[in-house]
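As you look at this complex, bear in mind that one protein chain is not there, while each of the others sits in place.
Just so it is clear, A and B label the chains in written order, and each chain counts residues from 1 on its own.
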Amino acid sequence: MKKSVLLSAGILVFLTSAFLSQPPAAIAASTEIVNVSYDPTREFYEQYNAVFRKYWKGKSGQDVHIVQSHGGSGKQARAVIEGNEADVVTLALAYDITAIEKAGLIKKGWQKTFPSNSAPYTSTMVFLVRKGNPKNLKSWGDLAKNGIGVITPNPKTSGAARWSYLAAWAWAHREYKGEEKAVLEYMGKLFRNVLVLDTGARGSTNTFVRNGQGDVLLAWENEAHLAIAERKNEFEIVTPEISILAEPPVAVVDAVVDKRGTRELASGYLEYLYSDEGQRIAGKNYYRPSDPKIAGEFAGVFDLKVQLVTIDDPLFGGWEKAQNVHFADGGVFDQIYAGK
Amino acid sequence: MSLKGNIWIPRLLTGTSVIFVLLTLVLPLAVVMAEALGSGLDLYMRAVTDTYTAKALHLTLAATAAAVVLNTFFGLAAAWVVTRFSFRGKGVLSTVVDVPFAVSPVIAGLVFILTFGRLSPLHPFLEACGIKIVFAWPGIILATVFVTFPFVARELIPVLEARGTDEEQAAALMGAGFFTIFRRVTFPHIRWALLYSVILCAARAMGEFGAVSVVSGHLRGKTNTLPLHVEILYNEYRFADAFAVASILAVAAIVILAARNVVEYAAHKEEETNVR
Partner (left out) sequence: MKRLLPPDAASGARRPSRHFEDTGETMRRKAGSRIIPGFGVSLGITMTFISMIVLIPMSFLALQTSSLGWSGFWSAALDPRVLAGYEVSFLCSLTAALINCLFGVILAWVLTRYKFPGRRIMDGLIELPFALPTAVAGIALTAICSDKGWIGGALAPLDIKLAYTRAGIVIALTFITLPFTVRTIQPVLERLDRVYEEAGLMLGASRERVFRKIIFPEITPAILTGFGLAFARGLGEYGSVVFIAGNMPFKTEIAPLLIMSKLEQFNYGEATAVALVMLLVSSVVMFFINCVQSRASSFIKE
């Protein structure tokens, strides 16, 4: 009996492993690269990839194939760390790429590799309000008034929500001259006005746009434009006087390109994002081009006068610190809800 | 219900069920279809016949088929060993079979990442053998098999237990081999339960999102299943497209069930004629 148990187990295990093992991939340079990106960039990269393929064919004669992957930025970073072999990552937060760096897959100093902190396009957080702005919401202060329903995703699970939270913090810090207690009180009021905390930016947009909850949605500028395109004449965008400069960065994953021999192609792919053509595609997809010249062409779309605070401002001290102070378990954000 | 004719009870119960089904099942389905077709039939057809949709459908069907075959194979073996024999640790064995139901889909994907991913102690060994499991199709199949693991065994065990083992013993004593006993004695009793469980398993495998999402890596055209494709379209503000693709899954479920009804109907007819 024991023999037959072992025999059948052995045969099964052998079959499985024989089925799964493949000969090690050829070392020859591949012309396929994987771009692991975050959620609403699919349309942008679809257009960009077509342009890049043509450009690269003209430059080197190679036909390249680009495999796209989209998901929540944090989840995508985790997947890369856990073994999803991306040649390039184009994520929402530097924090997520730093996590990949810490896992040893990307070399230190990656943020200096490409211009503008390796962020070829930027965005910011805006208010999406119902047509005609019936509650007359103009500034961050208005959102904390009684009777206003605010929709934002949960900062614990959504990168967008973290940006909005920090933008509100930056406004309050200036408004209350840096007095911590008043800032906290404001943040408490703001989040008490939140009706629904969805897990992601898209979920929040849906709650606000389709299910009609709340008076104002805190949203990515580009997603606010997409929401308006989806439902014309129902919403308008309000850009607050102060907001945050979101820099979705890009990086080459060193460990993967060295293994596959795709470094040249991967770098070329990211570099071309800074070309006039790449920048214009970004602008058309509602991302602010980092090249001021091209950004000027889109002055009709973006409010270029808004004062933008960066994450590296001493107020926040970079993502690492902001994450630990505000969003880690037991951090400031948790205290807002625990003290309720 | 011809014996004593209170006709109100059947009507009341039928009415209740119809209302319940309308509210809980038909209404959501109607929303899905309305959203899917909301932007016109042209757009619907374009979304459904898109290359990436086709590739995702292909992968979903492959994963479903793999899950059904593997789980049927396992379910039959497990049900056979648990109901036909007595051995130490049987209770533990049948509880372990249920574990995948008790695991949140969020965690179901994570366990495979922890087991086969880059951070796992097994990873260097797997890489040396050239085996890639997570973020490739084997991981998707593994996750799908995991979430549907207990279905077949769970349905078969009660049926086989209720039958007892007398008939198999008699057949064995008369000199029948394993396959003869299984085919001639056991199988006729379990075929309906098997059909039910295979359909549950297939439906669940097609629609699985949580676990597969974690292990897939979302590589478009490579490791994107249909439910993952729906999510990407939704996140892209292509609402109608997302629901159009989702409706493929709903329609597939209904087609499978229609097929089951046909099989059942034909078999019942056959049984009736045999009795005559």
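In this section, a residue touches a chain if its C-beta (ideal position, glycine included) is under 8 Å from a C-beta of that chain, and two chains touch if they have at least 3 such contacts.
Just so we're clear, the structure is a prediction, and the values are computed from it rather than from any experiment.
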item: For the chain not depicted, the shown chains it touches; value: A, B
item: Of B:G40, B:P124 or B:G164, the residue in touch with the unshown chain; value: B:G164
item: Contact set of chain A toward the excluded chain (per top definition); value: 1-9, 12-13, 16, 72, 74-75, 78, 99, 154, 156-157, 194-199, 203, 206-207, 210-213, 323, 327-329, 334, 337-338, 340
item: Absent-chain interface as seen on chain B, which is shown; value: 1, 3-4, 6, 9-10, 13-14, 16-18, 20-21, 23-29, 31-32, 35, 70, 73-74, 76-78, 80-88, 93-107, 110-112, 114-115, 120, 142, 145-146, 149, 154-155, 158-159, 161-162, 164-165, 168-169, 172-173, 175, 177-178, 181-182, 192-193, 196, 199-200, 203-204, 206-207, 209-210, 226-227, 230-231, 234, 242-243, 246, 249-250, 252-254, 256-258, 261
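In this text, only the chains that are shown with their structure count from here on.
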item: Averaged-CA centre spacing for the pair chain B and chain A, given as whole angstrom; value: 35
item: Chain B to chain A touching residues, read off their complex; value: 113, 116-119, 123, 129-135, 138, 213-214, 217-222, 232, 234-237, 239
item: Chain B partner contacts - residues on chain A that touch it in the complex; value: 17, 20-25, 34, 36, 39-40, 42-43, 67-71, 75-76, 79, 81-85, 200, 202, 205, 210, 223, 226-227, 229-230
